[in-house]
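For reference, the structure is listed below as structure tokens.
With one protein chain removed, the remaining protein chains of the complex are shown where they sit.
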Amino acid sequence: MRIPCPYCGERDAHEFAYLGDATLTRPDPAAAEAEQAFHDYVYLRDNPAGAHEEWWYHANGCRQWLRVARDTRTHAISGAVAARVAGEPA
Amino acid sequence: MADHSSHDPLAGIPFDRVPPSGAYGAGGAAGVTVATTDTPFIALVVARNGFAASVAGRLGRAFGVEVADQARAAIGAASTVVGTGPGRFLVLSKTEPDLAGTLRALLGVEAAITEQDDAYVTFDLAGDKVPDLIAKGALIDLDPRVFLPGHAATTVIAHIGVTLWRVHESGWRLLVARSLEASFTRFLVASGAEFGLRLENGTAGRG
Amino acid sequence: MSTSNRNRLTAGGLIDRARPLGFSFDGTRYRGYEGDTLASALLANGVRLVGRSFKYHRPRGIFSAGAEEPNALVELRSGARREPNSRATVTELYDGLEAASQNRWPSLAVDALSLNRFLQPFLGAGFYYKTFMWPAAFWEKLYEPIIRRAAGLGRAAEEADPDHYEKATAFCDVLVIGAGPAGLMAALAAGRAGARVILADEDFLPGGGLNAEAGDVGRKPAPAFAAEMVAELMSLPTVRVMTRTSVFGVYDSGTYGALERVSDHLPEPAPFQPRQRLWRIIARRAVLAAGATERPIVFGGNDRPGVMLAGAVGTYVQRHAVLPGQKIALFANNDGAWREMLAAHAAGAPVETIIDVRTEVAADLTQAARAEGIRVLTGAQVIATAGKTLTGLTVATASGTERIAADTLAVSGGWSPSVHLTCHHGGKPRWEEAIAAFVPGTCPPGLSVAGAAKGVFGLGACLKDGAAIGAEAAQALGFTVPALDVPDVADAPFALTPFWHVEGSKGAAFVDLQNDVTAKDVGIAHKEGFRSVELLKRYTTLGMATDQGRTSNVTGLAIMASLTGASIPETGTTIFRPPYTPVSMGALAGHHRGKDFRPVRLTPTHEWARAQGAVFIETGAWLRAQYFPRNGEKDWLETVSREVTSVRAGVGLIDVSTFGKIDLQGRDVGAFLDRVYINGFAALAVGKARYGVMLREDGMVMDDGTTARLAPEHYVMTTTTANAAKVYQHLEFCLQVLWPELDVALSSVSEQWAQIALAGPRARDVLARVADGDVSNAALPFMGAIEGTVMGGVKARLFRLSFSGELGYEIAVPARFGAALAQALMQAGEEFGITPYGIEALGVMRIEKGHVSGNELSGQTTAGDLGFGRMASTKKDYIGRTLAARPGLTDPDRPAFVGFRPVDPSRRLRAGAHFLPLGAAPTMANDQGYMTSVAYSPHLGHWIGLGLITRGPERLGERVRAYDPVRGEEIEVEICAPGFIDPEGVRLRG
């Protein structure tokens, strides 16, 4: 599997570390029900069969966290953007 | 200098020592020569948020090279600026003893500077077979028609993190973490033996 | 040496008669020629019995001329280089080749287990599931060992593989898989367009079907045409031709796995050459031109040596100039096989009989055959065979049965395109009625198929199709493809009547020759409900042998389809998986074995430590000094105790460069650290360091370490050796993903700085001699952190920290000065008896001091468990805070961190022992925790331990059992506070 790193170009996935679902947002710790919100954030996943937004860290490359769009049924990757310029979570 | 002619070019060399200088593998003219040096002065420049372009511009002007915020090596007479990540530049200099200080003065609040003079061992590889040798460890396209002089990459070679760039037609420079020098040299020797490999370990400043 | 070669034609073929090669099989010596495979050379020498089958140990011969071979498996080479299950049909002959038959005892000709054939009626599909159950204990003791010994095929080498392997990566625009007519044309079309092309073929001679083709192509003999194409391809600057290279798998994003057999055609690899090389080929487009595989017809006695695929007969005759036999018959259902036999006959092969299941066969074929004196039987079926190796056939025709003498029976049931690689992404092949075969369905992205692999069987059509598909691939990438002159070859129509199985034939009729799966087994599976092809496969093992059912899958499912009444496409096929042909483990490992399994990281003082006599130990990727034995010390414990005592009494030093060191600069570093550590860092004074504990978001401790503030906007963090990369990655995540607005720049400085810890009451005295500036208690108080120089101008960072509980410093200098610093400290400390110590002594001292380390930071402990509860700030949010408050993590009964001492001080403690209340039975319910770390404390003169026990801190003074049955030990220990030495910290502040 090759990930199109916006900085390094296309690289084999073994250069990256994977962290999973990139659509989650860290909850506000001060909000009511924060514990429930953190539980959902840390443990619950949509885990879709199909389009998936996910975090990959280019550990052996530019050290960017990338938000990669990949299909979990085919492994086809349709794009990757850096977290820092990605703006709001999709 | 040892000449190794046995089948296993690493036979008898302890794994926790840098293989000694010498000729390894196939006889005849060496297909690859490897020279290790301690590049005297290296610093890492990390642009603070929003300053990447400005930092690139300042570095370029200061060292008289064209620096862009991308994976390229801008090679000047005395200095080279290598992009290793967005807003991240490794600056190598032959002449600036207090490179970090110079850079701090140059870049002020726009960047964080760290000394890295001792973090790396520099491998200078020369010869036509260099791309074939590196291709035995890396999964990037090093075809000389694609990876041109001035192109740079930070990647993995045989489980070892490396920043490399092509210096000129047949010269390649690789930076490897100092702690991994022995293992990386072993990889080069084992993989380069079929081409004939000449290893010259620099000693400058070591120890 | 036997020189017989009695079945060798005197002329023709692609062998070099000027280069004879000697080889041996089962100890008998023979001769072949360069250009032979082991199989062709054996046939040339009249060797027909080459192996024994898997289950019934039936005699087997050579069945094919390619990678699909199910029968002719041999052990190649010997000793450490023994290669079991090597297919003789693709083994390139070399001088001195040694091969032996396998799966037989005592010999190939007389095999004791061939008695299994008498049990054959009872050993049908799945028999083992139905028996061997009584008495229960007999399974492991009796039945299974017998089964295991009888099963398997070849024998693995007993010694380490002496050869070298490597891996490499190649990139191209177009990868062409297979160098037959279709592949050659595809490569030429793309290559002439200027695309970067890799043409890979597993054969040593590119050309594919052209090398066995009798006719001309472009007014040249077909093999010469192939050679010319290859020569042109090799001359193109952007084309790389790789022979002896099998593309075995299609992985994601255009990554193809390929195996190059660099030296397998040599007795042993040439100096400095690998035996094999694993290629990862990264291709923007690929063209699969892998050809097709002929499939047999199933009938009783079809496994007798001498029964062979028709195309293989053709290949041996045309390519190797070998006659597989002297009396050849054909049994077929298609025209192609007729042509193959006529061509072989023309080349000198004595074809005597053609038996075709069809009642109507094209007149041109029957006439041509009869004109050659070949007997033609149409509407006929072979129903039995005879002979140890084949001597005769029984044929049923409309007019009855008759016996026909034959030593070779060519069979052909049609052709199956080699669609394997198209299925590696889960694509299902599609049934094509016209050729009665599966053709590629949905292919992996970027892969297209050309030639016979796609069901295009005529040679002329293959050439054209290859050219078109190659051009298309290059065009898709933006290349302009010049027009290509494709030689015209007139293709005869491909006429075939599907026919799979001669029902009612005599004797076992094998579908899968290697796994001994018979048509009857398919019937059993049907009766028992294992009707889906996947169940059929798993129940009968059809298609699961080393050939992966190349010649049996389609026949097997066709027979099942006929039993269920479903059509073949409804029945479907099993999935093809990589590798396309088996790949050696050595190649997949490459350089990474033995000491080079993983790279080793060496500390800046490695050579220095070696000179000091250090014993080294692997700690993760690092090699570290474990201890420094001296002459006369009887064991490691004595050495370590000496090291500890010297430090506590005087001074010692240790390299701690392996810690992760992270440089943080920016306006928001303090705020950032406040969010990643449980305790506060924003208010840390410049010039000071602080110990910090970091949690995961789930509330468990992730790492600990000290962080120093060197300047208002500049901090350096240390992490544990084990977690260095993980923590760096975590911090980058926090900065890039969670809080991109923070102004913090991270850099790893782990490699830049050598760091040496200096500890002991005389540490300051030693440091003062090496440091260039003031290191007094006032200038550098406990937890102070300053920048300065040492050794007369070497830049340094000085930290006053203590892991050992002694007055201690950590001195960081640029890595190349690490060893010099160690030397300087040794010199400076000489008068105080300074000692280098290793990580064992370090461990002892931290246990004496009661610090947590890797064993306690198990990922299963909370800050509260480890006694850091009060460190956690209540005034701020930090990672992990919210979930650390869950009931399960705050349960007061959780095991918590304390110290342990043996009640009988002569007893040794063991990490991993569990704690039980005194007198309680050893049950899980009574388990209260476990010992995390132990050490012999020379200071106290007995073993001490750290551990986690329920409500530990409330139970100081209580005695419990440390239960360690795996080492047969159990001792009484007393719970104590975790600091065994200087709990007030007087020494380290001194």
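Per-chain numbering from 1; labels A, B and C assigned in written order.
As a working rule, a residue touches a chain if its C-beta (ideal position, glycine included) is under 8 Å from a C-beta of that chain, and two chains touch if they have at least 3 such contacts.
FYI, contacts and distances are computed from a predicted model.
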item: Name of the absent chain as recorded in UniProt (options "Sarcosine oxidase subunit beta", "Condensin subunit ScpB", "Phosphoribosylformylglycinamidine synthase subunit PurS" or "Sulfite reductase, subunit B"); value: "Sarcosine oxidase subunit beta"
item: Left-out chain, listing which of the shown chains it touches; value: A, C
item: Per the touch definition above, residue among C:Asp303, C:Glu732 or C:Asp964 touching the missing chain; value: C:Asp964
item: Hidden-chain contact residue, picked from the options C:Arg19, C:Lys220, C:Lys595 or C:Arg959; value: C:Lys595
item: Touch list for chain C against the chain that is not drawn; value: 54, 80-85, 121-122, 124, 127-134, 136, 139-140, 144, 147-149, 151-161, 163, 165, 167, 249, 251-252, 255, 257, 278, 280, 424-426, 520, 523-524, 527-530, 532, 534-535, 538-539, 541, 545-546, 548, 577-579, 582-586, 588-590, 592-598, 600, 617-619, 696-700, 854-855, 858-860, 883, 886-890, 910-914, 922-924, 926-927, 930, 932-933, 963-967
item: Residues of chain A (touch criterion as defined above) contacting the omitted chain; value: 1, 12-14, 18-21, 36, 39-40, 42-49, 52, 54, 70, 72-75
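Here is the rule we use: only the chains that are shown with their structure count from here on.
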item: Higher-contact pair (C-beta pairs counted), A-B versus B-C; value: B-C
item: Rounded Å distance, chain B centre to chain C centre (Cα mean); value: 30
item: Touching two or more other chains - residues of chain B; value: 139-140
item: Residue list for chain C, restricted to those that touch at least two other chains; value: 280, 282, 740
item: Footprint of chain A on chain B - complex, ascending; value: 70-71, 84-86, 88, 139-140, 153-156, 161
item: Chain A residues touching chain C - in the complex, by the definition given at the top; value: 1-2, 10, 12, 17, 19, 26-27, 29-30, 34-35, 38-39, 41-42, 55, 57, 59, 63-65, 74-77, 82-84
item: Residue numbers on chain C that touch chain B, as the complex places them; value: 164, 166-171, 196, 269, 271-274, 280, 282, 591-592, 595-596, 598-604, 606-608, 616, 622-623, 663, 665-666, 740-741, 743, 745-747, 749-754, 795, 814-817, 819-820
